[in-house]
Structure formats: structure tokens, C-alpha cells
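All protein chains but one are shown at their positions in the complex.
Entry: chain A
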């Protein structure tokens, strides 16, 4: 049977700041998730005030996109006061849904902010369809699955529930069941479930047993270089770009990208790639082809190696970081296009990282526009020739052979 156009699932991007919210949407995200000043798990991400939420929601809604607020801490006694008011403010800011993990906060959102839609956070480790049914029965619109759920399991869930399913497709992963890890609480006195995770899983540990009473014995093995390799629990990152059809066909309603702490460069690139791939597949599934340039693009913003997590089975040692990390090609975000003069072919750029004459610059914009060139000339805002642009946010001009648009970004491969 020929596949005709299929329903387009949402591509959901992280937005740590109002700027990233606008960029994620400009770069194709159908929805973004942000954090508020309270109840979020990313205490160090740039969180949104209620005014910023309202402005962000307006910007998104004018473009047919949605904004969700992550409020997914697990509350202790002293965190409960004020939660209802917080959710009412979120609702009144026009936010499309809150992402919540703690049942007490779910109840607060539902009873004290009527009309506010609620999604279950991945922190609640939903791994089966009866759990999805439970939460739908509670009035939730959507469940974000645990990262331990595979494609075949999602397909089966889809047959047993019609609650919306959201699943992580890209970014960093917890090594344990999210929420079921308090390594950080016990090793660093930082509450993993209240925004303080110290990522202790990524530490290097000594491994022992005690074969005879009182005598502990080291059990560490060796890596390929013959050196002692300590025990670690560090997960590589996830990327499902090569498996978009599986996700769409399994019935995932929202493809989620991790990274509220990540940069503009990351957010724009990943939102761009996934929205392009999903659109391409849904418009014409029969003739869909994965493009290598999408994969290449994601590697440019990768911080760790990439894997498919639990989607196709229990991750083995290749899905963890051991030994020396493979050096990934590292790209820096160097500027944003402010304008382009078609006559003089001069591009005006606001600098974000040091670049200069002789550097190979890649322009990229929404809808996957791409153009690469060497910088051959460079002028400051007074039109004086310069060699490099070292100053943050300075305005510079140079010749760009192909037309580019305001809002396009520039990146360059970092010198290693």
C-alpha cells in the first residue's frame, strides 16, 4: 500500500531564554518548552518571568506554535505553598500546558488553575500503557515517556491508549530512570529532583569487592591503551534523526529535544534539522530519504557521541562514555546576520564569537538554507578594514557571495 501524507507530529524544542524561544520557533519548532522561576528542574537555566512567558506565548501563537512550561520538581513540604498561584499565573500568561512530575503538583495545577493543560514529565518514568491510562483518567492531556521505552513498546501503547505521547528524540540522557536517582542528593547534597543534579553519574568511580573479610580488592579493568579504566555511568547523548519514520509510524505525537541549558547554536540547528526531517517524511512518506546533511548538521552541535538510547533495545557499553572521549568536530556560533545589501553583496553581522579573515564560515538559516565561504575581507562599523572581530556583539561587515537573510546564523569550525 502506498503511504500518503501522514499526520505531522510536533517537534518540541528547548528554550532556556526568550531569545532561544523565538529562534527555536523561527527555525521550525512546532512547540517549545521553557522554565519558570519556580518548580523547574533547571535551576541554572535562564528561566522565564510571567511577563516573558506571556510575550513568548504571544510570539509562538502568532506563528502557530505552542509554549509549555516545565514545572517538574518533586516538592518537599516547604515547596508546596504558592504552587496554585504559580500555575494560575502560568495559565493566565497563555501557556499551552505545564509539564509536571510530582502528583501533588499535578493535583494543584488541575484543581487550582482550571483550564491549564497538564503533561506528565519524563521524571515520573511512565513506561507502560496502563500508567498512561491512569494519567489520562486524571485529566492529563499528554504523557512524556520515560527514556527507557522502545519503539515497539510505543506502538503497543498506541493501541491501548489515546493520550498524547511525547518522547525524547535528541540530547543528553539520564543514565538511570529519571526521578529514581538521588546520587546527587547523597553525594553532593544537591537534590536531583529539585533542580540541583550534580551529574554524579558522570564521575569516575573505583570498583571493589571484598573476597575475604576486611580485605577490599580493586576490580577495575583496562582500556584499549592499557590504562586503568574506572567505573562510570555516563550515557552518550541521543539522536533519532536516522529513525524519524519509526517514531512517526509508532504514533509519537511530540518529538522532544533535550537541552534548556543549551546554546542558541544548538537550539537553532537541532530544531531546524528535526522539523525539516519530520516535515519531509510526513509530506511524502513513500519517497522519504534521510539526508546525510541532516546527520552532519547534528554532529556540528554534538557534545558527546550519539546513540538511539532504548529505542531498539537495552543499551550496551557502546551507549556509555568510557575511556577517552572521541574528539568531535567542534563548531562555534560566531554571529547573527543583521542585514544584507544585494547591490554591494555586503553582509552585516553581529559578532558572537571571535572570527576573521581566512576563516571558513557557514551561514545557516531556517528551512535549512546553507552557504559556506571563506571570509576574504572584514570591516568594522565605521567601515575601517580589520583582520578579526574579537569583540562580543560588535557589528561588522564583509563580502558574502550569496544573499543571506537577517536572522541567519554564522558558525565556524573551531581551531583544534
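By our rule, a contact is a pair of C-beta atoms (placed from the backbone, for glycine too) under 8 Å apart; a residue touches a chain by one contact, two chains touch by 3 or more; residues count from 1.
Definition applied: contacts and distances are computed from a predicted model.
Trainee: Look at the options "histidine kinase", "NADH-quinone oxidoreductase subunit J", "Peptidase U32 family protein" or "Helix-turn-helix transcriptional regulator" and return the one that UniProt uses as the protein name of the missing chain.
Mentor: Hidden chain identified via UniProt as "Peptidase U32 family protein".
Trainee: Quick one: say which of A:180, A:330 or A:345 touches the chain that got left out.
Mentor: A:180
Trainee: Can you work out which residue in A:9, A:36, A:56 or A:315 touches the chain that's missing from view?
Mentor: Of all options in A:9, A:36, A:56 or A:315, contact with the hidden chain holds for A:315.
Trainee: Out of A:92, A:156 or A:394, which residue would touch the omitted chain in the full complex?
Mentor: Answer from the full complex: A:156 touches the omitted chain.
Trainee: Spell out, residue by residue, where the missing chain touches chain A.
Mentor: 74-80, 102-104, 106-108, 125, 127-135, 137, 146, 148-149, 153, 156-157, 175-177, 179-183, 185-187, 189-191, 193-194, 196, 200-201, 203-210, 213-214, 216, 219-223, 229, 231-233, 310, 314-317, 319-320, 322-323
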